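Of the protein chains in this complex, all but one are displayed in their positions.
And now, subunit A:
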Amino acid sequence: MASKAVYSQRDPMLKKRDDFEDILEERRNSSDLRYALRCYAPVVYKGLCPSKAGTLKSMVLQSDQLHYVIHQVCRETGRAVDDVQEEVSSILEEMAHRLQLSTVRFFAFTLSKVFKTLFRSICVNEEGIQRLQQAIQEHPVVLLPSHRSYMDFLLMSYLLYTYDLALPVIAAGMDFMGMKFVGEMLRMSGAFFIRRSFGGDKLYWAVFSEYVKTMLKNGFAPVEFFLEGTRSRTSKSLTPKLGLLNIVMDPFFKGEVFDVSLVPVSISYERILEESLYARELLGVPKPKESTSGLIKARKVLSEDYGSIHVYFGQPVSVRSLAEGRVNRCQFNLIPRHIPKKPSEDIHSFVNDSAYRLVRAQEENMVLKPWVLLASLLLQNQVSGQKRGIALDELTEQAVWLRDLSRQYGAFLHWPEHTPPSEVVSSSLSLHRGLVRISEGRVQLALGQTGGPAAPGEPRSAVTPEEELLSQAVIILSCASYRNQALHVFLRPALLASAIHTASSNKKQEVFNSFSFLRNMFSNEFILCPGATVQDFEEACYLLVKTGALQVTQQDVLVTERGHRTLVFLTSMLDPFLQGYQVVCRFLCEEATEALTEKQFIPAVRKFIIKHLLAGRLRYTEVLSSDLQKNSLAALLRLGAVRKIKGAEQGTLKVNTVMVNSLEDTLGGKLPTQKAVIARL
């Protein structure tokens, strides 16, 4: 226990978090109209040069950077300058926001109505709001909310309006623009639209980055975007995308602003509006194209209870402090700053590390509801083959145990303090009654006959086993998405628990090797900061030792008697992923043909998995999640076990069967870690 002092700095129990205020309470007691029309006078950035949306556009069009790129494009393609300039104008036209207070007021009014019907409360940490207000005045601010729902960015703007803060401009995917009227409404509430992919289009990139930078540098408005790039369908944080983060940090690197404040915002939904939609999407029912009529159909969601939302505005992170000692800003001294340059190695790795840190900051301040723990327990119970479910009082006992464990791991758990646990459990279950069934005092997932809310009213006559499986999978994946909310709390200890489980001995070094292997394997799946293996290992050891589950000596890692329960829970948490990756490996070894393309991969692997599930060779239905399948392929590509053949049509996959095989065996604990490492080399 001598190591305790060293670790105490990181003790998650010591994390201090702000209190929440419910903003809907006031909305329920006073006029929405008056609220929507009230005087709005936010504080602004001290260095703000007041400008209208129009001036903003001309500032972008006249920037040195765009001039340079326009002429470069002209030289390369032989096009006339006017022609290219016109293209630039139209790109900008397509992209630019038209923030209008009247639209915002309209949203303020309608959203008040909608929110009050949908949610019990919307809770915000007001200290975070105060910090944000301070930050907005001092430096350009970038808001980085987590992304779990379409709701996110309307909610963000709604909150900022409520607290009389500067309204953000928001980077939104172009797919929204397809929704004719809504797209324009969003544009007028501050959204600007970017194409989903524009990899090679340097003109587009130049317009886009200059547009964002101009807004940022002039303090025109806080810039808001989603680090994860898209909504997470699994409620796990997605590995961050770096493009926009790079753009907003660039003015700091180049000395154009003194500092930039990055504000991670964690938005947690007690019940996600898109719950079953996401599950279906992950199962291969294609995502409905965003359309206005689709949104109206979604009206039926209005009649349900979605519990509460917690929004936590995190501590603003100064890019300057982050970059201190990591980025040598002198690298921009010798080339005019407006000439676009690929980010150097040190900048790239700095941005990458920062992005992970920020996503972790989002994760840490995500509020977890008791249901999240229940979902974890029910999933584990379901897999363990208990057909009749789990007794309610047993579930309550386990939940209380898990509550205490998660708190010790630093979870931001909102468990009502003065309510008996049994009541907490039953009220959580009733909010999610579409996912669970309670009969005769026993609780289980709502699989099978009832079909779940995914397909109500559909004729249920000729159901094939496959269809049956898929409809169960909808429930399981929905449930898993709640469990996933808590994954970040248990991830590091779970990796350690699995490492202990798979390692061939109790030797600390071997456990570490195994930990390191798993961590590396799963780094596309979970948020694991690059290069922090040792830190993560130490943190995991610390937490398990602290809770008495583990004894760590100089050489050995020993599971204590009372630690057994914890370790079983933790390994079970990670097990679906371990199994899933193994199945994907097996698929690649057994079924992948020479001509398998990236595009065909998901359908093919899905078919393979369904076959195994139906044959009972695989326990985890959630392996059907295309998210897991994609991540595992990405990991294999990263490790070089699978290669994409360039030039071939649609990216043919070339499988290194020996290596994939050995990775599979290592995941299954059949091969010691060392060998896998060698195989990788």
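Operating definition for what follows: a residue touches a chain if its C-beta (ideal position, glycine included) is under 8 Å from a C-beta of that chain, and two chains touch if they have at least 3 such contacts; residues count from 1.
By definition in this document, contacts and distances are computed from a predicted model.
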Omitted chain, identified by the protein name its UniProt record gives, among "Alkylglycerone-phosphate synthase", "Sorting nexin-3", "Interleukin-6 receptor subunit beta" or "Ubiquitin carboxyl-terminal hydrolase": "Alkylglycerone-phosphate synthase"
Selected residue (touches chain absent from view) among A:Tyr35, A:Phe106 or A:Phe332: A:Phe332
Chain not shown: contacting residue from A:Glu127, A:Glu184, A:Asp201 or A:Glu256: A:Glu256
In subunit A, positions touching the absent partner: 47, 254-256, 258-259, 328-330, 332-333, 336-337
